[in-house]
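A single protein chain has been omitted from the complex, and every remaining protein chain is retained in its original position.
As written, the chain order gives the labels A and B, with residue 1 at the start of each chain.
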Amino acid sequence: MNGTRAASLTMPWRFSWLRVEGFPWIPAIIIGVIALVAVFANVLAPYNPEIGVLGDRFRPPAWQAGGSEAYLLGTDHVGRDVLSRLIFGARVSVVVGFTAVIVAGILGTTLGILSGYLGGWVDQVIMRVTDAWLAIPALTYAIFLAAVVGPSEWNIVIILAAVYWTRYARVIRGEVLSLRERDYVRLAIVAGCSKKTIMRRHILPNVLNSAIVLGTLMLGIVIVTEAALSFLGVGVPPPKPAWGLMLADGKKGMMAGYWWLTVLPGLCIMFMVLSANLLGDWLRVKLDPQLRSL
Amino acid sequence: MKRFIVKRLGYAVLSLLLLSLTIFLFVRLTGDPSVLLVEPGASKEDLAAVRVQLGLDRPIWVQYGHFMSSLARGDLGHSFYYRTPVLELYLSRLPHSLLLAAAAMVFSLLVGIPSGILAAVRVNQWWDSAGKIFALLGLSLPSFWVGLVMILFFSVYLGWLPSSGSGTALHVVMPAFALGWYFAAAHMRLTRSAMLEVLGSEYVKLARLKGLPEALVIAKHAFKNALIPVLTLAGINLVVMVNVAVVVETVFAWPGVGRLLYEGISFRDFPVVQATVLIGGAMIVIVNFFVDVLYAVIDPRIRYER
Partner (left out) sequence: MLRTRMFGLIGSALLMCAIAAPAGAAPEGTLTYGVHVTLAARWLDPAEAEGLITPFMVYYAIHDALVKPMPAGANTPSLAESWSASKDGLTYEFVLRKGVKFHNDDPVTAEDVKFSFDRYKGAAAKLLKDRVREVQIVDGTRLRFHLKEPWPDFMTFYGTSATGAAWIVPKKYVEKVGDDGFKKAPVGAGPYKVVSFTPGVELVMEAFDGYWRKTPSVKRLVFRSMPEETTRAAALKKGDVDIAYLLTGPVADNIRKTPGLKLVGARPPGVFWIDLPDQWDPKSPWHDLRVRQAARHAIDRNAINQAETLGFSLPTGSIIPRSFEFAVAFEPPAYDPGKAKKLLAEAGYPNGFDAGDFYPFPPYDSMGEALAGYLQAVGIRARIRTMERASFLTAWREGKLKGLIVGITGASGNAATRLEAYVSKGGIYTAGVIPEVEDLFQRQARELDRAKRETMVRQIQQILHDRAMQIPIYELAFLWGVGPRVEEAGVDQIKGFAYTGPYEDLRLKRPQ
């Protein structure tokens, strides 16, 4: 058992992190800002993001010819203020992203632990289900769900959670398989701890690191998937603002040179993905350098 | 060893059965296809007639039984929308999907692996930053956006490449890039971190101490070991590519399986959806099966695992 492993035996919620060198300040701040914007959207946005004035459509940002100060970042195809939509879009991205990641994480981690630790038929059943599940692509689920219940924000959460829990389960299961052979776990078994206790107190804290790292990476994937779903028409339904949807809607204006309709939401997506990934990278290095499969 | 193979085979079959049942039920949840196959003013009798024609008036278990027995005979049904045998339809599109996925995979490996190595070797220098930016863009720009921009720039503005469709080698270039960029980025990051890890290992330190030239160290020792996780991931990603290609296929009017599936769902074309998902699933299950067997061959301990 080497030194770094020992450190991860305990719960990782220690603020000593922050004093450690290399903490990615900028990504953390970006994510923090996005989260704040999401929470205070009502206060920050100058206009209603869902209703526009048709006569004001396709206005460029204020600094370009044809732009006006009334619409700092321009308007979209039905005359809605882009800035307001970006602000409210943060809310959707944050809510959808975090919820999906958390739900997928809880589900996947739980099943991964059960599957890896208990083994036997539990493992087989879970793995078969995972296989069958993985065979159906995320986009297919999305379209199905949109067809059955109609497109909605929550569909996206359900779909993303439903699809990505399998990734968690597999990775966590792999972790657990190797953890099971560790001395401290064997000791616990010898000492007579129940399976449940072992799973809860010894396995769980150690896989939590992987789960968290996976989570930050998932966040990026979730945002981009939302964009793809919106492009296919089964993402967040209009008129609700979501960055991916704005990007998809903006394609109408690409030919006409209305760059702000795609570049601005694209930048927001990029920042979010960037920050999530950098944070995830740093976490991975700090918490568990062995985790190279991610 | 035989027992292992048989067991794994059994699991594969089980997964596929589960999949077939799941997709069969799912698809029927989406609604009534007859509405889309008649004109908006059609009468209820017209609709009922269509349902009978499509075999949808029979009880579900009868339909499932019919579906499975036809499957055993290699008959995947008739498309509601196209009125042609589904297998034929699927097989006419599959080569295009495979071509696109292969091209995108080649691109992602050719770009991803070398840049990952460079980034690792020149850690925190110019290459590393450039690599990071390239990766960032690939991971955060949706493929449809990349595709559209490419069409507008390379096809309309420069006139170098055909804007859509398939046919010649030139037609594959943009779709492969649009699809592959994300994966190139993923492979780059993985290669980089795998390389970094290997480069910091005892094994490599020893090689350096021995006085071997750096290039040799990288090429012979580090590279080979770093390749393993990357190739594993690449294998999985090939399948993922075929699945997410629907977006690229739509933008470039590329006649692949992804678009077939998407339209199948939109048109409530049950046989097409069932067959496409089932075949896709079968491919995954088969690949997994062979990978499992391969691992067992390489590492005997695995054979005796329960």
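Assume a residue touches a chain if its C-beta (ideal position, glycine included) is under 8 Å from a C-beta of that chain, and two chains touch if they have at least 3 such contacts.
Treat the numbers as computed from the prediction; the structure is a model and nothing was measured.
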Ask   = What are the shown chains that the omitted chain is in contact with?
value = A, B
Key: Residue touching the undisplayed chain, where the options are B:99, B:130 or B:152   = B:152
Contact residue for the chain not shown (choose from A:234, A:268 or A:283) = A:234
Contact residue for the chain not shown (choose from B:70, B:163 or B:201) = B:163
Contacting the left-out chain in the complete assembly, out of A:24, A:79 or A:174 = A:79
Key: Touching residues (missing chain, whole complex) on chain B   = 30-33, 35-43, 45-46, 49, 81-84, 89, 92, 148, 151-152, 155-156, 159, 162-165, 250-253, 255, 259-260, 263, 266-268
Message = In the complete complex, the non-displayed chain touches which residues of chain A?
response = 50-55, 57-58, 77-79, 146-148, 150-151, 233-234, 237-239, 249, 251-256, 258
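Assume only the chains that are shown with their structure count from here on.
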Note = Whole-angstrom distance, CA centroid of chain A to CA centroid of chain B, is 21
Task = Would you mind writing out the residues of chain B in touch with chain A in their complex?
result = 11, 14-16, 18-19, 22-23, 26-27, 29-31, 136-137, 139-145, 148-149, 152, 182, 190, 193-194, 197, 229, 233, 243-244, 246-247, 250, 258, 261-262, 265-266, 268, 277, 280-282, 284-285, 288, 306
Key: chain A - residues contacting chain B, complex   = 119-120, 124, 127-129, 131-132, 134-140, 143-144, 147-148, 220, 223-224, 227-228, 231-232, 244, 247-248, 251, 254-255, 262, 266, 269-270, 272-274, 277, 289, 292-293
